[in-house]
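Of the protein chains in this complex, all but one are displayed in their positions.
By written order: A and B. Residues from 1 in each chain.
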Amino acid sequence: MSKFPEHIAIEKANPTAVLDWHERFGDRTLIVEAKQIVEVVRTLKDAFGYDMLVDLTCVDYLPRRPRFEMVYHFLNVESKARLRVKAQLEESHARVASLMEFYPIADWFEREVWDLFGIKFEGHTNLKRIMLYEEFEGHPLRKDYPKTKRQPLMGPQN
Amino acid sequence: MPELETLPEVKAALPPDEPEFQQKEMLLNIGPAHPAMHGIIRIQTKLEGELVVESDVEIGYLHRAFEKSCEESTWNQAIIYTDRLNYVSAPINNIGYCLAVEKLLGIELPPRGQYIRTLLCEIARISDHLTCVGASAMELGGFTVFLYMIKGREYLWELIEEYCGARVTTMTSRVGGMPYDLPEGWLDKCTWVVKEIREILNECDILLTNNRIFVERMENIGVMSAERAIAWGWTGPCLRGSGVAYDVRKDFPYLVYDQLDWEVPIGRRGDNLDRYLVRMEEMEQSCRIIEQCVAKIPGGPVNCDNKKVVLPDKKDTYGNIEGLMNHFKLIMYGHGIRVPEGEVYFPVEGGNGELGYYIVSHPDEHSKDGCNDRAWRVRCRPPCLPMVAGLHEMINNYMIADIVPTFGSVNMIGGELDR
Partner (left out) sequence: MSELIQSPTMDMTRSLSSNVMTTRFDKLLGWARKYSLFQYPFVTACCGMEFMSTACSHYDLDRFGAAFPRFSPRQADVIWVVGTISHKIAPVLKTIYEQMADPKWVVSFGACASCGGPYDNYATVQGIDTIIPVDVYIAGCPPRPEAVLDGLLKLQELIQNQKHEWK
């Protein structure tokens, strides 16, 4: 399997950024160093025209280490090229740089990931809960949060 | 922002020591329970007079843990939760999810199954657009249009009901196939419904498109440029209204869309009127797709023949031991459909835009074969979240009354917005 052009360009600028790549099920995927996500995205956006951040989410692989994996899906609307970028995060250091400066939509997607997974986004200007309420404790999409653990604002506790 | 000026006649009436109005900003809270906020969403606005200066949109009132629920149910059980994402066009959600899981399993439906799925998707798309256009017309005073369009939606839902027994939460699809073949006479009824829908569209077109009240409240209101729309991650009719011809059905064809003849309508200005016109034209295109599917649909099975995924015929389940065991193996807790480890992103064109499922299968600690009978993670890329996220750019610097048509043209659906 040959490297993607994106991979080669990123490697030229940041030799240590890309850790791995694959193309399973036809989805081209780069696994990058989380600390260098901003440089990677800058290359993708400026040199390859990935102008749409289709999706931004996180997966909790408890008990694997590193525990969290950020998943970004990019789309070049002009050429219809798609690329998935993944970055792994340790539980003890669950923070990654915000992509708000490149894509305004990252604002809400990142707020959602913060709300449900508790990943901190450095540089995000308005990082508060979006789906749940401020009084909620914990992050429900983490694997160690039980599905039925309720924290109601009113009504009976369970 | 235009400078607000006190009118001369108002100035004359004011006391001499107070020649100007005190221009005060007012905070106005719209929602979460407000008739113009379809479903529940909250917009906090800062007003100067009637002009919206700043606004902040708050969502999450319908968060009901779709993603967590999917992780705790088996591959087929999770389909009921997908119904309730975009509840106006549930079949698209079902089919998108099943297509994603099928991609992970590496199976594909036989042609008849694919045609049935395409038919159901387009029926759902028309009902989605009818609801959106009807509701926004009602909010601008066109109640007749709303009644006509809901009548049309009723015909479509009766068609879906005849297929699967439910009207709204349909559960029309399973992993690896369809639950039923088409009932007898269904395709003829389909042709009749398409005829009725065309008539309704024509009537509503006459009522709205040249209606001065409607056009003046829609034209050049809520403008979004193509560049900003892409930056905000817009897809679907709203992006096409801004003039970008991106449609998942054309650009990343799935099912049988690439074998059919249809077009992608686009707008020019990116305002409310363009979004309305794009939706009207898309319904016409969906009618064309349905007609072609009805004409071309082949015979044969609707399910793929993979016994590890698809339940056996009832006649086998009750008639012989192999069928019974096969049924048990697929239903029993801890067995079920075994999906190998992997991750996949599958986009389909939902009613509001790109509906993507990012599905991860990952063995848990009980797994012996490296497979899992339930998803490790199901992420739904909600099509209307980007539109609502960019909503403030469309309502700032317009009048407060313009929030209603602008918000209507976004077609916010609480289920998929908050999940």
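Methods note: contacts are C-beta pairs under 8 Å (C-beta built on N, C-alpha and C of every residue); 3 or more make two chains touch, one makes a residue touch a chain.
None of these values were measured; they are calculated from a predicted model.
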Sole residue of B:30, B:43 or B:88 that reaches the chain not shown, by the stated touch rule: B:88
Per the touch definition above, residue among B:30, B:43, B:62 or B:277 touching the missing chain: B:62
Contact set of subunit A toward the excluded chain (per top definition): 131-133, 140, 145-156, 158
Missing-partner contacts on subunit B, residue numbers: 32-35, 38-40, 60-65, 68-69, 80-81, 83-84, 87-88, 131, 146-147, 150-151, 153-154, 157, 167-169, 414-415
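Methods note: only the chains that are shown with their structure count from here on.
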List of subunit A residues in touch with subunit B within their complex: 24-25, 27, 51-55, 57, 59-61, 63, 71, 73, 77, 80, 82, 84, 103-105, 107-109, 116, 129-133, 140-141, 147
Residue numbers on subunit B that touch subunit A, as the complex places them: 59-60, 63, 65, 67-69, 72, 103-104, 230-233, 244, 246, 251-252, 342-345, 347, 354, 356, 358, 360, 362, 365, 376-377, 379, 381, 385-386, 389-390, 418-419
